[in-house]
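Just one protein chain is left out here, and the rest sit where they should.
Labels for the chains are A and B, by order of writing; each one numbers its residues from 1.
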Amino acid sequence: MCHGVIHRLLPGATIIDTTHAVEPYNVLQAAVILADATPYLPIGVHVAIVDPGVGTDRRAVAIACENENVYVGPDNGVLMLAANRDIVVSAFELPVPKEAGLGPTFAGRDVFAPVAARLATGVPPRRLGRSLEASTLAKLSVPVPTAEAGGLRVVVLSSDSFGTLQLGCTRNELLAIGTSERVQVSTAHGQGAATIARTFADVGCGELLVYEDSFQHLAVAVREGSAAALLGASAGDIVSLDPL
Amino acid sequence: MCHGVIHRLLPGATIIDTTHAVEPYNVLQAAVILADATPYLPIGVHVAIVDPGVGTDRRAVAIACENENVYVGPDNGVLMLAANRDIVVSAFELPVPKEAGLGPTFAGRDVFAPVAARLATGVPPRRLGRSLEASTLAKLSVPVPTAEAGGLRVVVLSSDSFGTLQLGCTRNELLAIGTSERVQVSTAHGQGAATIARTFADVGCGELLVYEDSFQHLAVAVREGSAAALLGASAGDIVSLDPL
Partner (left out) sequence: MCHGVIHRLLPGATIIDTTHAVEPYNVLQAAVILADATPYLPIGVHVAIVDPGVGTDRRAVAIACENENVYVGPDNGVLMLAANRDIVVSAFELPVPKEAGLGPTFAGRDVFAPVAARLATGVPPRRLGRSLEASTLAKLSVPVPTAEAGGLRVVVLSSDSFGTLQLGCTRNELLAIGTSERVQVSTAHGQGAATIARTFADVGCGELLVYEDSFQHLAVAVREGSAAALLGASAGDIVSLDPL
């Protein structure tokens, strides 16, 4: 329906659906995907809507960046990982319509899509909202690994349709604990020995691997299987990585 | 594949996928979504295919409306909630190809997409089918609430990916039974006390709310949870709403 709203205001608009696979309410996952995806997308207007606070007094914002990307969405942190990488130059609070039936539960249709369409037609952001201080924009704290008993405790950022777990950790952080070829991976619900690999086919079918994913996050997968199922893990859970 | 068929006949066509999330065989849900979505879409050709009778002698139709919207699909009621809101001016029965391999199980590809593409290129509907009497078009009866013992019995129209239940009932119909802040929600498989709220964040996480959704239907949700799971309910089920 957001596509429809945009095409009514800007017929023939080019619209790219970056993903519809964000887990419900996982603002951090959406923020990470947006930041990771934007370098591969054309410069343009980027709308991100994972918005558990829709209809409350959380602000609706547009954030203009040095490279001419503009980010549009709720001010709950979903935009700022991406926007900060692009260097924020100005930010605006968007008006939220108060008419009956508008806005309280579908801001994508009633607030963000119309603003995105107008920005894409060339209307400058300052014409669409009231200037606000960029330092007041909500930011998420991105989990970092913590060292414990020679190993690492890291957070699962997300789980995809293959059951691959993306971790809040880099390959270098893993290597720094003295691992080289194998690592023990444990959660509250399961565990296994994983090979530190470059790609899936470096291990046998059904075997665990830990690898650097295509966005330079560390990830845990089972080749042609599901690490989420094997480890009983999902977004927000803690995974322990211990040298073997 | 329908997109491909359209682009072969009309290269560069603008195609909007309104939804792919209709429950299998739920013609009423599709009819409600189509009627609710169309006001937010550009004027154009609207194809709706939830078609359990594909390959039978149910008619394939195109329905032209006063505002120049044209609806294309099976004559099973899926089109008429939307078409009637736009005021029907003429209707046509579409020919169904009889060649081997065409039509019996994929009318979207073989009948509806080609017609939609031709209409979008400007061919008038009367050139594509035989005129029929609009009064003979199939209509669905949309469930309305029934009063019982001071409460309401309403039908679940659909359940979405968040487990939110859309009801065949309006906010005013609920308020008319004397509720104001809380209402008891019951099905054959579960029940709970719900807050009558404006948006999700008006209740605590995991709590039930009843609210007017963004299409002016009454809906039942669990904040950051699933009302469908809590109440054991799906499309077609009866929900009781009783004053607390």
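For the reader, a short list of remarks on this structure follows.
Following the convention adopted for this analysis, a residue touches a chain if its C-beta (ideal position, glycine included) is under 8 Å from a C-beta of that chain, and two chains touch if they have at least 3 such contacts.
For clarity, every value in this text was computed on a predicted model and none was experimentally measured.
The missing chain, though absent from the display, is touched by one residue of B:Asp36, B:Asp75, B:Asp110 or B:Asp160; that residue is B:Asp110. Across the interface with the omitted chain, chain A contributes residues 14, 16-18, 37, 40-42, 161-162, 198-202, 211-214, 216, 223-224. Taking the complete complex into account, residues 1, 3-5, 7-8, 11-12, 24-25, 52-56, 101, 104-106, 109-110 of chain B touch the chain not shown.
As a convention for this text, only the chains that are shown with their structure count from here on.
Averaged C-alpha coordinates give centres for chain A and chain B that are 31 Å from one another.
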